[in-house]
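All protein chains but one are shown in place.
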Amino acid sequence: MTTEATLRGWLLAEIPQSKLQARCQRVFIGWLDFKRNPIAMIGLLIIVGLVAIATLAPWITTSNGLELHLADRLKPPGSEHWFGTDELGRDILDRIIWGSRITLYIVALVSIIVVPIGLLIGTVAGYMGGWVDTVLMRLTDIFLAFPRLILAMALVAVLGRGLENAVLAIALTTWSPFARIARAEALTIRNSEFILAAQMQGISTVGILVRHVTPLCMSSVTVRLTLDMAGIILTAAGLGFLGLGAQPPTPEWGAMISLGRQYLIDQWWVPTIPGIAILVVSLGFNLLGDGLRDVLDPKSGN
Amino acid sequence: MALQSNLTSILGVVTSLLLTFIGLTAITFVIGRMMPADPVLAIVGDRASQEVYDQVYLQLGLDKPVYIQYLRYLEQLVEGDLGTSIMTAQPVLDDIIRFFPATLELATVATLLGIFVGIPMGVLAAVHQGRWPDHIVRVISLIGYSAPIFWLGMVGLLVFYANLGWVAGPGRLDVYYDGIVEPVTGVLMIDAAMSGEWDIFYNALSHLVLPATILGTFALAYIARMTRSFMLDQLSQEYILTARVKGMPERKVIWGHAFRNVLVQLITIIGLTYASLLEGSVLTETVFSWPGIGQYITNSLFNNDMNAVLGGTIVVGACFVGINMLSDLLYRLVDPRIR
Partner (left out) sequence: MTDSALLRVEDLHVTYNTPTGLVRAVSGVSFELGREKLGIVGESGSGKSQTGRAILGLTATGGTVSASRLEFKGTNLLNASERTMRQIRGRGISMIMQDPKYSLNPVMTVGYQIEEALLVHNRTSKRVARERTYEMLRAVKIREPERVYRAYPHEVSGGMGQRIMIAMMMIPEPDIIIADEPTSALDVTVQLQVLAVLDDMISERGMGLIFISHDLNLIASFCDRILIMYDGRVVEECTAAELDRAQHPYTQGLVNCLPRLDGGQDELPVLKRDPSWLTTPGATR
């Protein structure tokens, strides 16, 4: 028996022998389900591709994307420069590859800020109920009611321009839906028996929230995060386009479009190609999110 | 009885949104206080004497505790005082009133496009689920809300203006026509039509087409997707089988029965779309040099005109809240289950 066969056997066993095995089995079965959806697989491929490109950047680029080569400026796409060069002679393909790191950076940073905040506020509100719930939900609603981009702009105006500030501004405008989701989950299980059992065991509220309530929210939160990620990237690109995000010479895709804007008519590739990159990544997250939702939460959507 | 519960729920909605709006003002107030720039200096200039500085300091109420300052801020808001713009030296509110109609024009036309194209697309996709009309609609929809809207605008300009010459370029009107029409409503096309200046009307139209279509694509994508989702949900319900058992023609089953149920939910979606278009216009206006509130806020931002930025934020935020309240109320009126 090959190791692959035994691994598969372990994953498909009728009765799991350990918690770890049960968990792995759930993930594996979810994965099989997911694989059946070709659209979702394309999304996954795109995101995996993004991570791969970002990781391998130092090895697959010919330059660091920052040095000027004014002699080569505004060259059309060709054999030497696959995507052409921009107004300062930098190879656009290289800049896009380096820019993928920034995109991933934005994705990671926003997730790290938004998910804990959302989970914290949501689970506390749902679990505690009462006036705590009302106050926290009012707070959530206020942020939800705000126009995302404009609030982000106002925040950046105050905090100053720069990638981190832009990310912070975006994070502050996108945590609300996660709080709502976490609260909904917390409300559903608040009165269930295993929570009661945990309370009787003397586990503190914090303990219950962290170890029991939060894990149950994770699948909905993950789906929502993936779906929202496309919007987050678009907002970040928008801020970059307005000059409020990463500052030159950083190869952030939105900023690249902004700088290349004046060359739109005659050297269309300068602003157009970074936009295609944004489109592809955003598409990837949307497809992936749709696929994840079909697997994890089949009753919503179709 | 029904009327009483109706009123209570309406009251509830209004109160809730009022509270949200107050929260909004709190946030803008906080942001305003976070400014690195000294608001007093912004008014008196950096060559003023200490006395003048102190005078203005007291005038602005900066010596009072924070919550009093906030209340004063609210008071001013209610009176319509959003401060004075540093750039134009006009009251911010006046500036905003001047720029807002352009944005409204864009957002409204785009939303209408989204409604009249997006809804049939969504219904078509749901009825033919799994077959090629469904796939086409899903692809268009997906691209529509995955694409960065400013990029889409630029590509649109490249293709339809620079290469094909089908539409006019950036700006709301050719410079040639600027200032001829009296701004009555602020909406150029209506004003031009009212004064009979038809070539201005057509010029304005040719400038409006592209940005409205770009924004409209975004609206269409979202509306089509949601319509499809709602229709699929309804078409799987039992009452659809009932309608078919009665011997109704399929067209009536789809539009008369299923769609009637979807309409109610679409109200909320359309409200959300309109609101997000007000926001999306920020980027579109930059690309098309459209003199709307988005441009206003962006320019103010670059000029560090904080009053203008915050004033614009509050106004757009208020519109958001207002639109949500309107669609919520409408929803309650239309859905018999809630009445």
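Remarks
Per-chain residue numbering starts at 1, and chain names A and B are given in the order in which the chains are listed.
Here is the rule we use: a residue touches a chain if its C-beta (ideal position, glycine included) is under 8 Å from a C-beta of that chain, and two chains touch if they have at least 3 such contacts.
Here the structure is a predicted model, which is why all the values come from computation and not from measurement.
When the full complex is examined, the chain removed from view is found to touch B. Looking at B:Q90, B:T242 or B:S289, the residue that reaches the missing chain in the full complex is B:T242. For subunit B, the list of residues touching the undisplayed chain reads 237-239, 241-249, 257, 260-261, 264, 335-337.
Rule of thumb we're sticking to: only the chains that are shown with their structure count from here on.
Here the CA centre of subunit A is 25 Å from the CA centre of subunit B. Residues of subunit B touching subunit A in their complex: 16, 19-21, 23-24, 26-28, 31, 34-36, 142-143, 145-152, 154-155, 157-158, 162, 228-229, 232-233, 275-276, 278-280, 282-283, 286-287, 297-298, 301-302, 304, 306, 309-310, 312-313, 316-317, 320-321, 324.
Against subunit B, the residues of subunit A that register as touching in their complex are 138-139, 141-143, 145-151, 153-160, 230, 234, 237-238, 241-244, 254, 257, 261, 264-265, 268, 271-272, 274-275, 278-279, 282-283, 286-287, 301-302.
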